[in-house]
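Worksheet for the structure shown next.
The complex appears here without one of its protein chains, the remainder shown in place.
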Amino acid sequence: MPLVRISLRAGKSADYKRKIGDAVHHALVEAANVPPLDRFQIITEHDETALIYDAQYLDIKRTDDILLIQISFNQGRALEIKKALFARIAGLLHDETGIRKEDVFIGLIEVPPENWSFGNGEAQYAK
Amino acid sequence: MPLVRISLRAGKSADYKRKIGDAVHHALVEAANVPPLDRFQIITEHDETALIYDAQYLDIKRTDDILLIQISFNQGRALEIKKALFARIAGLLHDETGIRKEDVFIGLIEVPPENWSFGNGEAQYAK
Partner (left out) sequence: MPLVRISLRAGKSADYKRKIGDAVHHALVEAANVPPLDRFQIITEHDETALIYDAQYLDIKRTDDILLIQISFNQGRALEIKKALFARIAGLLHDETGIRKEDVFIGLIEVPPENWSFGNGEAQYAK
């Protein structure tokens, strides 16, 4: 149910992308109670004219290794869960790929559970 | 007003993509009261390192023909409408392209009507 979009600058290896996707998913499972099999991700690469970021906003130094991660998932997670999720995503990405935590940008979009269909044209999470 | 993003594995024909876009739009018109001319879609193709899905979550068997469909549209549709929309999207996709209904993943994002501009820098749906 999380639908995860990860955008990065082009030129990384398939192995690097795999590790990024793995780290983000494992963080969702560990910190935000996402089922381990509930994994749907889109990773896109963009050249320097197409992925634009500020290199110092909020005094955080960003580089071309930046990841822009947008996660759509169910509403209702408490602030403490969101904070733990952010920390775990950045932590696992750093541990597994060496990416700097400064380069991990995350945005969450929350929707009601009834807004998902996992296949078969049904709303599996609707009450 | 629906802004529809459809992501699929690379390698499909232009005709296949056209049929997919048509089916999703027709389902929105038929099941969710979207005006027939209100069509704005982005279809993106991704290789196997970039579109990642679980092949069995919720015991639904998915294949590389999976479609990840994310629809942003106006809030306020009842659960029954959402259910009818999911069923119609999967049904029309199957009927028109042969895609398995198990391979149709859908997520909805709802926003207030004032959040759209259809051109000219105006908020055409604002009260």
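A and B are the chain letters, set down in written order, and residue numbers restart from 1 in every chain.
In the analysis below, contacts are C-beta pairs under 8 Å (C-beta built on N, C-alpha and C of every residue); 3 or more make two chains touch, one makes a residue touch a chain.
All figures in this text were calculated on a predicted structure; none of them were measured in a lab.
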item: Selected from A:H26, A:R39 or A:R88 as touching the chain missing from the view; value: A:R88
item: Among A:A14, A:L37 or A:A50, residue touching the chain not depicted; value: A:A50
item: Where the unshown chain meets subunit B, residue by residue; value: 1, 3, 14, 17-18, 21, 35, 37-45, 72, 109, 111, 114-124, 126
item: Residues of subunit A (touch criterion as defined above) contacting the omitted chain; value: 7, 44, 46, 49-54, 56-58, 60, 62, 68, 70, 79, 82-83, 86-91, 101-110
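In this text, only the chains that are shown with their structure count from here on.
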item: Gap in Å, rounded to a whole number, between the CA centres of subunit B and subunit A; value: 21
